[in-house]
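A single protein chain has been omitted from the complex, and every remaining protein chain is retained in its original position.
Our next item is subunit A:
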């Protein structure tokens, strides 16, 4: 509320001696958020992790480049065969390679550490007595984790684009259907793929954040988050579970390929993002319910 109603505040004041609630300074939320982002993005472990992810497209591009005229040319997981035709596909291939494990690992580290890391360092109690409202801290922590995951996906994409352009050149894009679209349109589709993959991580971020409120051991929360992604991937391969598979966290991750069709089925894309939204709502609520009531004894 931006203005105080004098009548309301007079009737609400509980005791004559109780102090008025101090007014928050303008930009208070932004200051905490900036501090959090500096902490997350400035931390050496996280910088190393981002560099490692950025190295993936570089390595992938070099391997494909060096083997392009050999018998092994074109072998490997999907999209890799197309990289030699068009450097733009190095972005798609790199994202595809990172999806099963490296990105979930990144999400696990970023979100699992969010609350548990502060708890294990003991800094959580000092933030809370500063005071910071618990809900506000949770939102800032979620924003920090999401920013880091976004930075990770972008690191892969940007290095992939540059390495692809240098090694293989950029040209008009031949889609999965065989149609060709101009480079600008193709680049937009690849940007859409990167965005879809980034948003596909949000459900797992919420899961990790919830785990992070349960423990004072950050490594435990990180590992549990990665395990959830892996188990989800395994369950997704079981035909017996057809009824629940569409709701699994990882089920729609590869639907980014939809954006490489001449006429993408936007319903598929929206469905994938909707599942993520549902996971965010459920586990975000659980994290909120847990964190706003938990005893902080670390």
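By definition in this document, contacts are C-beta pairs under 8 Å (C-beta built on N, C-alpha and C of every residue); 3 or more make two chains touch, one makes a residue touch a chain; residues count from 1.
One rule holds in what follows: contacts and distances are computed from a predicted model.
Engineer: Using the UniProt record as the reference, specify the protein name of the hidden chain from among "5-oxoprolinase subunit PxpB", "histidine kinase", "ABC transporter ATP-binding protein" or "Cytochrome B6".
Structural biologist: According to UniProt, the chain not displayed is called "ABC transporter ATP-binding protein".
Engineer: Considering the whole complex, which of A:101, A:126 or A:266 touches the chain not shown?
Structural biologist: Checking each option in A:101, A:126 or A:266, the one touching the absent chain turns out to be A:126.
Engineer: Taking the full complex into account, what residues of subunit A touch the chain not shown?
Structural biologist: Touch set of subunit A with respect to the missing chain: 15, 17-25, 27-29, 31-32, 34-35, 39, 43-44, 121-123, 125-133, 136, 293, 295-297.
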